[in-house]
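Mind having a look at this structure? Questions to follow.
Just one protein chain is left out here, and the rest sit where they should.
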Amino acid sequence: MNLFSFNSIDFQYRQVVALTQASGSIPVGGITGIIGPNGSGKSTLLKILCGLLKPASGTIETQVLPSQMAYVAQRQTVDWDYPATVKEVVEMPLAIQTPWYKRKPQSQVESVHQALALTGLTDFADRQIQALSGGQQQRVFIARALALNLPVLLLDEPFAGVDAPTEAHLFQVLKTVAEQGKTVVMVHHDLSAIPLYFDHLIVLKNTVIANGPTAKVWNPDLLAQVFGISLFQKSNAPEELIP
Amino acid sequence: MNDSLWILTVAIIASIACALTGSTLVIRRQALTADAISHAVLPGIFFAYSISGGRNSFWLLPGAAAAGWFAAFLIQGLQSKLKLPSESATGLVFTAMFALGVVLISYYARQVDLDAECLLYGEMAYIPLEQFYLGDTPIGPKALWVLTPVVLFCIITLLPFYRYWNLISFDSIQARLLGYSPVWGHQWLMALVSWVCVAAFQAVGAILVVALMVIPAQTALLYARNLKQVWIQATLWALVSAIGGWWLAELLAAAYAASIGLVSLVAFGAVFLFTMPRRNT
Partner (left out) sequence: MNSSLIGVAIGLVFIATLAGILSVPLLLRRQALSGDLVAHALLPGLVGAFMITGIKETSILLMGAVFTAWIALRLLSPLQKHPRIKSDGAMAVLISGAYALGVFMLSLLQKTENATQAGLDRYLLGSAAALQWHEVLWAGGIFLLIVGGILPNVSALQLWLFDPDQAKMRGINTHRLERGLEIGICLAVMMAVQFVGIVLAAALLIAPALIARPWVNSLLSLWIGAAAISAFAALTGTWISFQSPGMPTGPWIVLSLAIFWVISYAFWYSKRIIFQAK
């Protein structure tokens, strides 16, 4: 059962073509990765999936409404010098649903608490976001999405500029969340750990090059084709030295 | 009521209006928009005066809002569609609109009773002289009657909607996804700023409106922990500036508005030095 299916999507920003005749699908559940070189339209595709952008042509079918999707934008879309604590940022999308003359519902307080605990931010709850490191800021962004408790999570390069331990921890969080039945769709910015992270892949280079379960789709030739590099190079060393 | 006290009252009301709108602008990195709009409203004021044929204040507010919106719209358009750097877009638009205003006022000087200098510098000492009358009884300075509805507008549309303003100012993308349009807030804020500019012009003059909008707000931002605190602290600093400036002006027989601006600057300087992080090696 596909959560998203899209057909012949075209999108361009002024002169630059981001997506051309892109077609593919994303199944319900598990972690799907959208990968590709710079400028291949990954962020654009993600934004189209959650409804932030409308394609010039093509169709999309989704099994859930946009209001059931939590979107985590790239970190730099926000001014991190804004006066706010970690807790205030995480509860912002929930808080706005309560009118000012009513108290915050207990369920909301709980969700925020859990999201903070899951991302390891409980001790940072009252810290100003200005005082956070890049990795901590990324955790805040993810915690905010988790607090909404929605079935679908869309993340745009959540591991960019984040150190290895934080990336490992955050991946575990996403894995836990996927195991609870949510669908996670993630734009990944580099080549590391692709078979490890993703159950399904969309390989993008302005159009969909490959789409399907990672085990079936992922191979070195694909890497070469899409990223223009090869992992296995013919060595010029004499044969005896090749182990 | 004694003249000086009327001036103080107007100063206090103006400072509240300026602090609330100004701090919302500053937190959204739109501090220079205050400067821009305060100049860009000039052609709008001209058209309002020429329509009403006199000093009828009613048309001023729509005229100012229209000019302010137009300026903000142009600046935004130049930045997003033509990719102009924001300071260049801002500078180009407001100076051109200001120039247009000056030209219109000079050319139609006879038909339009508008004292350009008074508009630019304002003179708070005249406030008590221009009163509204109910029959034969003066019921308060005109400036007060124009400012009060504006300040109420600011309070009513900003404070209860704190969560909305906070969300659209911090993360407009998230706001859109949740179904809250950041565009409405932005437009409304531009209108508020334009109205405050015009309402306060007659009292404190153009540049000093900007000072009251920006300086107490920036002072508050130096140490506030969230938008609500910024609003409150900015208002407090604006009140300190209004009262302190009024007192200073009475003491030295200086201009009221400029004294208020000066006090706000000194307060900013003090808080800046106090909150500046010590450099760690």
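Assorted remarks:
Note that the chains take the letters A and B in the order they are written out, and that residue 1 is the start of every chain.
Quick note on the criterion: a residue touches a chain if its C-beta (ideal position, glycine included) is under 8 Å from a C-beta of that chain, and two chains touch if they have at least 3 such contacts.
Bear in mind the structure is a predicted one, so any value in this text is a computation, not a measurement.
In the complete complex, the hidden chain is touched by one of B:Ser194, B:Thr235 or B:Ser259, namely B:Ser259.
Counting over the whole complex, subunit B has residues 26, 29-32, 34-35, 39, 82, 84-88, 90-92, 94-96, 98-100, 102-103, 106-107, 109, 116-117, 120-121, 207-208, 210-211, 214-215, 218, 221-223, 252-255, 257-262, 264-265, 268, 272, 275-277 touching the chain that is not drawn. Listed for subunit A, the residues touching the missing chain in the whole complex are 15, 81, 83, 130.
Keep this in mind: only the chains that are shown with their structure count from here on.
In terms of their C-alpha centroids, the spacing between subunit A and subunit B amounts to 42 Å.
By the touch criterion given at the top, residues 27, 29, 160-164, 166-167, 169-171, 173-174, 176-180, 221, 224-227, 229-230 of subunit B touch subunit A in their complex. Contact residues on subunit A toward subunit B in their complex (touch as defined above): 50-52, 66-67, 69, 71, 73, 77-79, 82-85, 88-89, 92-93, 95-98, 100-101, 128, 144.
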